[in-house]
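Encoded as structure tokens, here's the structure I'll be asking about.
Every protein chain but one is kept in place in this view of the complex.
Chain naming follows the written order as A, B and C, and within any one chain the residues start at number 1.
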Amino acid sequence: MILDLMLSDEQELVQDSTGGFLADRLPLERLREEANWQADAEILVWDELTELGLFGLGVEESRGGIGMSLAEEVIVAQALGEQLVSPLVLATMVAAHLGDAGEYAAGRRASFATPVRRGKYGERIEVHLLDSKASEDIVLLLPDRAMLFDRSALADLTPVATMDETVGFERATLDHAAARLSVEGSRLFEQAELLISSCLAGIAQQACNMAVAYAGMREQFGQPIGAFQAVKHSCAEMARRAEAALCQTRLATAQSLADTPDSSAIACARLLAGDGAIENAKANIQVHGGMGFTFEANAHLLLKRAHLLVSLNGNRAQLLQRIIGEEE
Amino acid sequence: MILDLMLSDEQELVQDSTGGFLADRLPLERLREEANWQADAEILVWDELTELGLFGLGVEESRGGIGMSLAEEVIVAQALGEQLVSPLVLATMVAAHLGDAGEYAAGRRASFATPVRRGKYGERIEVHLLDSKASEDIVLLLPDRAMLFDRSALADLTPVATMDETVGFERATLDHAAARLSVEGSRLFEQAELLISSCLAGIAQQACNMAVAYAGMREQFGQPIGAFQAVKHSCAEMARRAEAALCQTRLATAQSLADTPDSSAIACARLLAGDGAIENAKANIQVHGGMGFTFEANAHLLLKRAHLLVSLNGNRAQLLQRIIGEEE
Amino acid sequence: MRLLETPDDTDFRHSAREWLDANVPREKRPHDGWEQREFDLTWQKRQYEAGWAGISWPTEYDGKGLPLVRQAIWHEEYARAGAPQIGAMFIGLSHAGPTLIVKGSEEHKQRYLPAILKGEEVWCQGFSEPGAGSDLASLTTSGRIEDDHLVVNGSKIWTTYGPVADLQELLIRTSSEKPRHKGLSWVICDLRSEGVSIRPIKAMSGYTHFCQIHYDDVRIPIENVVGDIDGGWSVAMATLGFERGTGTIGHQMELSRWMDQLVRMARELPGPCGEERAIDNGEVAGQLARLKADVAALQAMTSMAIARNMRQEVPGAEGNLVALQFGELVRRVHGFAFELAGNEAFERDGPWGDWPYEYLDGFKWGIGGGTLEIRRNTIGERLLGLPKGRS
Partner (left out) sequence: MRLLETPDDTDFRHSAREWLDANVPREKRPHDGWEQREFDLTWQKRQYEAGWAGISWPTEYDGKGLPLVRQAIWHEEYARAGAPQIGAMFIGLSHAGPTLIVKGSEEHKQRYLPAILKGEEVWCQGFSEPGAGSDLASLTTSGRIEDDHLVVNGSKIWTTYGPVADLQELLIRTSSEKPRHKGLSWVICDLRSEGVSIRPIKAMSGYTHFCQIHYDDVRIPIENVVGDIDGGWSVAMATLGFERGTGTIGHQMELSRWMDQLVRMARELPGPCGEERAIDNGEVAGQLARLKADVAALQAMTSMAIARNMRQEVPGAEGNLVALQFGELVRRVHGFAFELAGNEAFERDGPWGDWPYEYLDGFKWGIGGGTLEIRRNTIGERLLGLPKGRS
């Protein structure tokens, strides 16, 4: 099957408008201020996000959506990744496919719940909630089932401190039976996998951009450090990993659009994007030297968020099994 | 337990005398000539090898040996690895522990048999024989049993062409019942593991030396290529891998000498030395550029022999299990 | 991000598949020498005669003039059918041909392009030199203008298929006064000319695909220069762009076939720790999955390169990303056979067939067409805009 992985003119428009808006209103740098953590900055511009049409973008017009496709949502997700926008936005995009798109387009918010522990899940699941304090709904995606809960269905709610302090975390328990909506099948799970992959591809790209900018400016031993092969080659590998993540995500998306979704290809995208984001975030810290190790620079933000998104909704060992099609 | 991993004065003497002899009489370069392949060069100097005391070096004097220890054999094995000496020599060193050391010291030869296929072994095993055409005995080492066969016990003998053309390969079948000697337990298997690790550490070191020599001499873009960070850092990683292989092999050897052999530490040595040898051999080819890809240079010899020794007597998945002590 | 294939394209795909299934040679491709050349040329001729050669090349020169999508479909079906690698045709079809199409004169195109498609002539490259390796700007093989000829002296090395080639894309220094990369010319050299001598070089795989070539007052007509005299650098960059971009698509498709075979064998062979199937060993399964993801990425990156090429005439530096991904992966895939099968995979012509050969041969991808180190430099400087070092 021959796919065009470049963007169409329309898709470029989506990329430019969303990317431009986010770079302007929710730039990565906002996270230097604690006041903007835990989706506070996103909530302030939520009306504008709804006006951009993010929620319901790929949902049919007949179901209250904008009537574009998964491709456009994947493009938006990459821009969200590049600016480390709160998972609240992505979760609401997913919820619009599960629940009533019109409500989300009108301002209703949903947050991700993700299982705290690995392994098989029973009817009652301990979950982490991400940036859920201002959301009405909770989305839980399992490989074979997608569920939507009212916030009130949460039991045992306790806040926890985690490695990525820019995202609000809570622990809670969810009971399958309490779901407002529950859809069987893997379709929504796999679509979300592609959106998360695209977010991670965005982080991988952002790490590369940040490293290249720093390497071109910072001087050591009498020349910009980017002139040294060790740094230059590290940047080249970052570019390769970002490209691999982007291309595989787009390819798996285009396959899904052509109504031939490939579960293995989607798992490949998730693995490549996750590894690309984490490896690039680490390499970016390394390029930044001592500065990269501080809380004052932006490099650490990419690493922490990459780990968070990699852990969302599954684990690496399961991914590897899905890639070779040997699920237990 | 505090171990001295440097060599004692006596051990240095063994290193210098064996290393010097091999560099002089069986230098790696001999393999440029087909006439020296398949142990032909070794057989020509076999008398001198016996005079050096290689066969029975670590066997008690009361059993017809020289009365030194495993430490000295490990030192010899590294020198064998550095010059890619035929596995015939190592096999005969091992056989001297299993059979009558006096006979091997007097010129009898033994070759390794190694299982052709992975997995569990039955009573009849299909094996590869390495450089066996001029040997009287065959050594087969299994994790729980060491066996010595007369050459006449081999069935279905057929020569095969393999990737490492400098070593003679045959396929044959061996029946447990036909063994002249069979010793239960893992002691000899583990001692051989350390000798093979040391051989591989020698290959890792030789690859590093070869790359450094070439990088200091070959010029590109107006300076020796070793001045470029990409090449210099590759050499530094080669030095690190060679050191890791050497140190872990010596540490596991010293533990064995102190009568506290550690199966996991030995498996670690085997893994590190195998990976070190293969990775360094690859990096050496890369440093040599186009020249490294030719049959005319020596770089490819290290790679092929490294793969051969890595595959000897086991496989990576088993090794990994032994390291974490979770054998099935 | 969309499906490109139209229903018409899919019809084309089906015809290609049908023809390939019926015509792909089933005999084993010889490992080297004149036998191999004959095999490759015969197979090219058969494709040409059936109308499958030069699918996206201009019709004026015997190509089919179809869009790149069709060419890409052909590559997919070609790999799917297990067709042999294009081998000796590689430089002609993927390197010299595309270069002549964008940079050659009308006469060049008329004279050389149809002969490539018809499988009449084998081309080889002539860029690297013994002293220069990856440093093209320091080439010293010289071409002195005498009347209407260039008189060439010097030496080229690592010339793949050189021992069996008819023609060569030769990069030589035609001006020694100009700055390093401004005095080069790209010229077509007939290897049957007087003064050309060829020394085959054996590769680590044990076979002979390449050679060193000496030029001793070799006279080449001036009209064989492609582009301008002293303007060879930009022609060479175009050539390398084709190599880096979609030029190796065939090899990549092949790698993906090897990968599939690896997964199949892991389902058939017993496991390393006594499992019934190797794939039931978690370590094996994990490694396979990682490899498979990287092979998938390679194909996706190639799709992206094709999409980019449809929008630009001469490929940019992005192709180096594909080459970088390919360079180490090919060894990792073939090398995994040893972990799966151990000594059995060592045997040449044993149950694992060509695996040990492919593993060893795969080392060329770390070196050929500029080492991986040079590719990383190029990505850093041309794609990311990092400064050149003082060295």
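Everything that follows uses one rule, which is that a contact is a pair of C-beta atoms (placed from the backbone, for glycine too) under 8 Å apart; a residue touches a chain by one contact, two chains touch by 3 or more.
Because the structure is predicted, anything quoted here is derived from the model rather than measured.
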Among the chains presented, those that the missing one touches: A, B, C
Option touching the unshown chain, where C:30, C:67 or C:282 are the choices: C:282
Options B:18, B:248, B:280 or B:294, residue touching the unrepresented chain: B:248
Interface with the unshown chain - residue positions in chain A: 114-120, 128, 160-165, 169, 220-223, 227-228, 230-231, 282, 285-286, 289-290, 292-296, 299-300, 303-304, 307-308, 310-311, 315-318, 320-321, 328
Footprint left on chain B by the chain that the document does not show: 1-8, 11, 71, 74-75, 208, 212, 215-216, 223-224, 226-229, 231-233, 235-237, 239-240, 243-248, 250-251, 253-254, 257-258, 264-265, 267-268, 271-272, 317, 319-321, 323-324, 326
Chain C, residues in touch with the chain not shown (by the definition above): 281-287, 389-391
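Heads up, the rule we're going with is that only the chains that are shown with their structure count from here on.
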Chain occupying the most central position, where position means C-alpha average: C
Length of the line joining the C-alpha centres of chain A and chain C, rounded to whole Å: 38
Cα-centroid distance, chain A relative to chain B, in whole angstrom: 49
Of all residues in chain C, the ones touching two or more other chains: 373, 376
Chain A residues counted as touching two or more neighbouring chains: 228-229, 233
